[in-house]
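Taking it in order: structure first as structure tokens, then the write-up.
Only a single protein chain was left out; the remaining protein chains are all shown in position.
We just call them A, B and C in the order they show up, numbering each chain from 1.
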Amino acid sequence: MDKLAPLIEHMKILCFGVAREIAGGPSLQLQDVAGKSVSELRTALLRQYPAFAELTGFAVARNEAYATDDEVIGQDDEVVIIPPVSGG
Amino acid sequence: MDKLAPLIEHMKILCFGVAREIAGGPSLQLQDVAGKSVSELRTALLRQYPAFAELTGFAVARNEAYATDDEVIGQDDEVVIIPPVSGG
Amino acid sequence: MADPTTTIDVALRDQPLDLDACYRFVQHSSCGGLCFFVGTIRDLNLGYPVTHLEFDAYDGMAVREMEKLAVAARDRFGLHAVALHHRKGDLAIGDVAVIVAVSSVHRAPAFEGCEWIIDELKKSVPIWKKEFRGDGSHWLNARP
Partner (left out) sequence: MADPTTTIDVALRDQPLDLDACYRFVQHSSCGGLCFFVGTIRDLNLGYPVTHLEFDAYDGMAVREMEKLAVAARDRFGLHAVALHHRKGDLAIGDVAVIVAVSSVHRAPAFEGCEWIIDELKKSVPIWKKEFRGDGSHWLNARP
């Protein structure tokens, strides 16, 4: 499958808290994320999972740190949806 | 002795902290305190023990509570010199 | 500034937290003021009876963010040491969710630093509470 469709890359995006409920599991797949900015990832995510727009907001983490909207996502990055936190 | 000199009453004033060092013990005696105000007690104390004037200040407690200068001291009151506190 | 490895103690665990362990970590002969915040699970939230809570955490990032906060507080408030322990998993009413422990020479920075850490933790550390009531459950803060 990888060899037959090399041009479409799926990236696994990890989900926690309410994001897991929206994704229907601990992660979701988005196409062609590598090379895009975090801002573009947000747009793609909202198109595929409109329920994220119902949240108070969400952040994106890249390799265990908050990512700014203009950061570019690399192929091996760990990308995570961070819904509003509520620890403490 | 009490019967021979009934007009001079001595009252025991308790001392703590630095006041014990000035008094040379856990208490000191002042004459004719009952019926006087706290303010008058201060004056009498400073006359008899001038070293109290070297302190940052001191309060007077009557029956386990801070006394104001115009309170009048009764014969059976517990009167205590309270030098600047330093607990905590 | 002292070596971070000896003055910062961060933990995220699914076992009960230990106030005495935090005390022993932060106490020091140079310090006169120690301040502790202990966050516990309340039986009532926004007027509704709560039965229990579930804490979800993005473990690696949560620990990194807690470490950042502890180091930032130590440097900003001149603290001697910071212990920051957070619970995850299922918690019952009365259970301890978080302990913030700080020590400093004088007391004012200890209070300030301790409160700053818990305030910031609630804004930035990727941990999420799901609240269970008699009539259902929901993730706190998630929706407007």
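Criterion: a contact is a pair of C-beta atoms (placed from the backbone, for glycine too) under 8 Å apart; a residue touches a chain by one contact, two chains touch by 3 or more.
The model shown is predicted, which means the values in this text are computed figures rather than measured ones.
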Displayed chains contacting the withheld chain: B, C
Option touching the unshown chain, where C:12, C:62, C:114 or C:140 are the choices: C:114
Residues belonging to subunit C that touch the chain removed from view: 19-20, 23, 27-44, 93-94, 105, 107, 110-111, 114-115, 118
Where the unshown chain meets subunit B, residue by residue: 14, 16-18, 20-21, 54-56, 61, 64-66, 80, 82-88
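The working rule: only the chains that are shown with their structure count from here on.
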Remotest chain, subunit C as reference, centres from CA atoms: B
Chain centre separation (subunit A, subunit C; CA means) in Å: 27
Distance between chain centroids, defined by C-alpha means - subunit B, subunit C (Å): 50
Shared-contact residues (touching 2 or more other chains) in subunit A: none
Sites on subunit C at which at least two other chains make contact: none
